[in-house]
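One chain of protein is taken out of this complex; the other chains stay put.
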């Protein structure tokens, strides 16, 4: 298996967002930079920051964005040019729109009522009709992103409303799908979350200054305290007078994306009152209760399977150990092995710890199986290193259906579970047994949080 | 604590070396590239590759080297310009010599007998007198590195010897200190290891082609098989006729660097027949036997303390768990927080998993304590997150003495152990108990392998 | 005088445009690249190319644009990614809009009727009301350029018209000011010129393929033949069926920018049937007839004053000679001297040829005087080198009024002529005599071509 396939054999999240309002009038670009570094796992394709001064002339926005990691896009020179005490930032992995510089966020616009900047995580399922509708009214698009559709809609609504909040609210009312937005007007920072709560967004405070972020782990990086999650459907408005909220879009039904807990979010984040570390521990425990096995060690595929493996170990009493050494220096820009070199490729990223696994019956935990290519390769490596048995336990049910809310699930024909039974998959990947998380155990994992698990059960919310 | 201090609060290894002879006449630059990626943990300052064709005109060496990570220094364009079926590569962290482009390796030279390329890991304790001696004879140096001293000595000896091997041998005879060298002459690849075996070097084979590498983990990355360690004092000569060895420098005394096992080497490497993973497991076990404690969880400081923590968990029966989330996107080039931002700094690299540690009595394993700043900060983080007790166990005895063989130990005044008792350190770092590995347990850890542990006991080999 | 001031002491043109339709289906990006290289004197801040295939799926536009010179923005990699047989290109010096990457052209848009790309040279005097009008109808702007206003207007009109030509025509009808536009729709290349003919645009043919370019010198660079100027007010439509024109915007009044002949255009270009070289020769001749003087040599300030100097020499019989050596390696990116180093600064760009000027009475020709700082410095240099007399002759009347059509004239207070008489200026710059071109001689220079000379006489066309 080529390393490219290994790296492709994962679901992709699209974005991380971050916003901050500094009441002391200090520049916020550096804080946004650190916040984005902590959200880098949510998107490695492009990064951007836009800032504005609430004291200066209206609408004087500075911004910088480009393709690359946060640390590649921003250096001292770029940060020091970004003067302003409110700002927003974004890291992106593209699901819709091409992967190129012009699609990087924040999006910064001028319209009748002034300037508008926006960062967006999520996917709007009715973006196409909204876009066409805007085009019919004369809108002209520079990019192929959902985010431009949202921004244009806000601008359009703003012409009939007395304030930008109302325009955002009216826009959010029309958006279908999952979204966590932060809009910066010249004097305000406004966060909105989709009514189902598909995409996460939380509020923190640092020395009296409010922060919005996709995940709570970003708060720690700027020494901020977690206050609370933004409620699904809530719009939070941060101004010089403090914060206030509008709950008019809130509804009863909620559907938090299960994959945030399984794979996307960092274990040190808490989303909608469920801690990710805890959830993964419970996932491992549930996997043991559903699929107990006699074995010598429990291990996880680094890094996403490790916490669940500790959970499985706890529940089973089988000791946890490490089976693979990860190479942290293999980044986006390294030269991929060619077809000829393919056998050695996966070793570049993960190498087996032979002494740990030799002669052992192993329980191997991974977050999910997409194409099945990676797990197959890892099992081969374990067995070549002397593992006697490899029992695979997966923290999610089989992937069967597409996601319309911003997660990049491959087409059905590439999903191994769409055309193979669990038994067949077990055989194809060379495992001695295979246990997928039962769909009914997901609610235990997230403690009855209302979930979107459409990729497993075809029940799409909305 | 600033992140800069956190990153500084580790010992530094100086280099990784890699060499390959391809008998099919194929270009080797890509294999060297992958080998260096797997040795990147041994040095992140500069990288370089030199290649040569054994069939072409004598001494036509191509090379490229620069400051930066392997993936930053080499792209398709650079690799495709490096044509040749024998080659050597190097990653560097500088201990001697300034950190700048001119000191990057391989060193490529022209002298009376032709061309000579060289990569070097280690430190020559008599480099200064050797350098002066060469200077007195008229030698002119372009760099401030030991490697240039070695190369010049080889070139000088070569004028009196019938072959480059003899010149290398004569040179190696005069070198004091630790070294693992790979020399490329137009038709030969020659590896030498210091008689004490301070620095590691091993031999592998890939499709009939011989490979030399600092660690066996680099063999896996190019799908090669491990053959054996180069013996301390051995010189191995790889030519078109295969391999042969000279053992005339071998001696009875050996002194393998204990820090390769404790910290430098990757756990998936085996050095001098001792597997690093195994050694660290035994270290953890020994720490338990010396310092048993009643606790709720065992954890390690990522990444170097994790394996020993698993060993401690095994021996004690206390479950292993993770306590910290590491940010893998914090690299060399990120913008360091300023003094003002310092409190949040260490969170950028490591954030505590609050739910994992809250209410727990924790055993925390780390490889070593240098200044003590990092461990202190981590203990504070654990306690702030609700840890009830933090018992620190260290896989090495207290650092007291400088290393002259290539490890960058800070001056004594910066070593916390040099002026404080274990009890004082325990108090200063805020731990509930502190246990350093006992010096007599080191031999168990490495199964009676003869060791250099001068940094702990002041007994320098040679 | 600092070099920065020297470099600032010139009027700035805003752009050069280039378009090509290849009927053989060959890629045109390289031809556009060479065309832009030949128009580089019209703008050095940013460069861009957009291409499209008339055979492929509708609206599949590739483009690349960035800050920098043509040779800095484009390399083989960028050019080879630009596949398509029709295309447009642009070089820019910004007069309106900030100088940053997002304002670089071509502008590429998506709207109801498909895609639209546009390059623009000129300045729209009613851009602000048009912009506000579009904003009132909901338009949202990403840039601060006139070009976006034009493009949005075309897109808006297109919704009511059956073809893009009609939309462009309707838009052009509303634009005031100077403009030379090239619009690329998926199947057509359309050029338009403002009815007054303020900005130049010409048509050429290369192997059966039509080319539009700001100046005829760009045709030579791609081995094309000059066909004719686009008429003021003409819209030319290039399709697979050949070319056709619409003249409905043509009007009687014309007003070609006099500064194209004096300074902007290259002497090897012919604009509106007046050759630039010829015009400058006549300018020099006219200057002699108005201000004859007895002297030993005639010279010009490199490069723009040289041709007129040859004209003066011809008319007067005084021999032409060179007085200054220019350093062609002083580009945009060189490090400017500080205040302390200022006295030597102008020598970096121009150094006096002492042997040529020593002991001579000199006639020195320059194209214009803006602030007067450069000419003063050059006269000082000449006198220091031994020139006995320096008689300055300027190819334009005194600058007194702003330009609204795309030329960047400094504010009145910085124009030396706005507050000083010719005699005062002569004294301030240290000349022995000073003669500005008489306004009535301009028509002789351009052979009765109807001119815009509002910057001299305050008679604005329109």
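Side notes on the structure shown:
The letters A, B and C name the chains in turn, as written, and every chain counts its residues from 1.
Going forward, a residue touches a chain if its C-beta (ideal position, glycine included) is under 8 Å from a C-beta of that chain, and two chains touch if they have at least 3 such contacts.
Bear in mind that the values here come from a model prediction, so they are computed numbers and not experimental data.
Although it is left out of the displayed model, the omitted chain contacts the following shown chains in the full complex: B, C.
Interface note for the absent chain: among C:61, C:127, C:181 or C:307, the touching residue is C:307. When the omitted chain is restored, the residue from B:37, B:124 or B:151 that touches it is B:151.
Considering the whole complex, the residue from C:205, C:330 or C:439 that touches the absent chain is C:330. When the full complex is taken into account, the listed residue touching the unshown chain is C:275, out of C:62, C:239, C:275 or C:380.
Note on the undisplayed chain: of the listed residues C:352, C:375, C:415 or C:455, the one touching it is C:352. Of the residues in chain B, those that touch the hidden partner chain are 108-112, 132, 135-142, 144, 151-152, 155-156, 159.
For chain C, the residues in touch with the chain missing from this view are 30, 33-34, 37-38, 40-41, 44, 69-72, 74-76, 79, 217, 220-223, 266-268, 270, 275, 277-278, 303, 306-307, 310, 313-314, 319-322, 325, 327-331, 333-335, 337, 341, 343-344, 347-348, 351-356.
The rule is short, and it goes like this: only the chains that are shown with their structure count from here on.
Chain-level centrality, scored on Cα centres against the all-protein Cα centre, points to A. Mean C-alpha positions place chain A and chain C at a centre distance of 49 Å.
Counting partner chains per residue, chain C shows two or more touched chains at no residue at all.
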